[in-house]
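Below is one structure. I have some questions about it.
Every protein chain but one is kept in place in this view of the complex.
As written, the chain order gives the labels A, B and C, with residue 1 at the start of each chain.
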């Protein structure tokens, strides 16, 4: 149950079997930092090229293919006073004919981050939005573990290993579960957002460097197919693919499997999801889009399911 | 501002330019009923073939192509004590390989509707869900107005004219806006659900007959491209298409147009949506899927937008 | 086996259960004309609004839901000296970011049709293509029969009933098979193209009025799910949907069913298609796209299949 303070000096823009920066045990906590999507750190220095550079990978001792890695996000907080966004919705999120009629030029939006007031305020450009001020909702856009068959997957996209899912629900207090494909699992994290709309439709949240603290737990011999998570109210599964229809298929199938493992067989998970399922939209900007399927824990408890352990 | 009490005797399973059952004025209210998706009424009688049969069409005097019809849902309430669902998630909402491995047989789920307790309780089949009990959240799965160019569009699907969107947010208290394509607009409504999960992934909500009351208002000379709506907290737009990606494009583009009309130009709607947009999933069961794009009214008010009138 | 000479005076831009213009028997031949997609006839007169106006519907005596209608295209020939095209590829057929960078303005291309030389020559606009001259390959972009459940489906799109498939293989000499949904079947035809690239990616072929001759044969009590066809070399099935992936699914499934009916069971149609299937692209411009699945008749004959009758 050690706590490791780790200061990164190398960053990766593909999630793969890179040399581990730290070896840790199941139960350990890591206190570290991430640079923003453009490679800029807390001091405003460009320390690595942009493209969602990741801190890590962290090697979890004893992790083997077929295990599941649980990562609890203990702390995900911006660590500087400014963030930036893009300023035009991505062409592929708008009707093609509308795009052909002309879009406003994309540029850079600058935001002031006030950690005392817990707000983000638009500083520039000048628009009719004035000094639009939004409450902070910090989250990590991109995290994951090394994928199978020797792949190194760009942090511009996502798959079964996690990656750039840009889901607002991946925030402090959540525990995520990832399927282990390589020895040591090799966890990466980066791409902090102070605020983000659903879908990350301008291609950015309010991009900012983060102070990060997370705790890993290895679940030996239990395997999952897609990222899962639990928060105070919901269990949830993430599917990553294009088109979104396929992301829905992955997330829904993974939820059925999860409910099977929790004890619901036959038509039970189908009837339950039919009337109780909720979906959230992650990224609709990347090569792979993300859809999240979720069910209220209270409903599962009402029907008498034992939610401990969640991964079986 | 008349109130019309209308008892339906004919129902349609395609939304089109059928002979109107009632002519009403802008400002008028209609009190009527709808049968359930299978054509069964409040008394449990099969009064018409199934397939989301619609009450109407209602002819709004003075409505012409290029106008917008506002319909306020004054009352949408189940009017009998039993509802039914399917019991297996649709094959196209699950991973194809998972489907190939075998699904539980689809059947009929019966639910008891308690309007005093405001609950729906699963009566059969017997599963590990036991007597699963859910709070009622009544909504209309399908409504719309006659589409352009002489089309009659199946109530199994949706398009610019509305149709089978199965969005949980189309409930009592909401005002929907529809683009008028034909003289009289020709409003149809049906397919009440006592409860429904996002996406209507088993192909049904808890299907039930409804008491319906709605009030129409004609907005002359103002045109929209896709269904819009407003509720206490949000303005929202609905895009209907496959794949979901295209539904996202339609809904997002329509929201940008709406924000333009409300006074946000250039990059302003893009920056705003980039960090504030929310998406809800309507139907992922039909030939056309539905995605809803929404923005909090409070944010629009904070930046000084005048939301009256909403349609300009 | 009568031959009917029919001169149209009314045209429809949705395929549905309109009043029949002519009642014919199975085995009969119809000699008629179609206007071009813009509603202009052989004399260059605008005789009806544009939008793929259809000649028909023709009522086939004795046709009932569950039958199959065979239509042999005896003659499909342009009947005037000029055709027109659009001049810019549709925005939804190009990369969104490329579209955002600006497309050349869409306009009107004029082509001279020489029926003696059997060529189409670009007359305007002036471009580096000069007087681009192409051999004629006349085909019908849109034909079909009335769809089920009271629908009238826009001739801008396609479905199980046929419609705007824009497939180059629907040309003179081909026999198409359509599933009958209503009494009389109600066959429509229009939208002749002198030439067309795969996909109809500018939204038009070389649009032109046609002399049309076709012969119908009713196949009683045999039902199909999607349009099928046969030509000298291939049997083929058409799937219509978005995205194209789904069109592939429909066309491929229909071909497996066809091969089942022709006597191949178990893995046989799968193994055969796996190594012998060919796909052609129909429309990628419409709300529903078209993919055609085809198999060489010679291969089927080599393995001893009896191809007479084709529809069983």
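Please note the rule applied: contacts are C-beta pairs under 8 Å (C-beta built on N, C-alpha and C of every residue); 3 or more make two chains touch, one makes a residue touch a chain.
Because the structure is predicted, anything quoted here is derived from the model rather than measured.
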Among C:134, C:171 or C:311, residue touching the chain not depicted: C:134
Chain not shown: contacting residue from C:206, C:224, C:238 or C:310: C:206
From A:151, A:217 or A:260, residue that would touch the chain that is not displayed: A:151
Among C:77, C:261 or C:277, residue touching the chain not depicted: C:277
Chain A residues that touch the omitted chain in the full complex: 12-14, 16, 51, 149-154, 156, 241-243, 246, 287
On chain C, residues whose C-beta touches the chain left out of the figure: 85-89, 92-96, 98, 104-105, 107, 109, 120, 122, 125, 127-130, 132-134, 195-202, 204-206, 242-245, 248-250, 252-253, 256, 263-268, 270-279, 281, 284, 289, 299, 302-304
Chain not shown, touching residues in chain B: 90-92, 94, 96-97, 99-100, 103, 243
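Methods note: only the chains that are shown with their structure count from here on.
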Identity of the chain that, by mean CA position, is farthest from chain C: A
Copies chain C and chain B - interface residue numbers shared by over half, same or different: same
Top chain pair, ranked by how many C-beta pairs fall in contact: A-B
For chain A paired with chain B, centre-to-centre distance based on mean C-alpha positions, whole Å: 32
Distance from the mean Cα position of chain C to that of chain A, given in whole angstrom: 47
Separation of mean Cα positions, chain C and chain B [Å, integer]: 34
Residue numbers of chain C (touch at least two other chains): 243
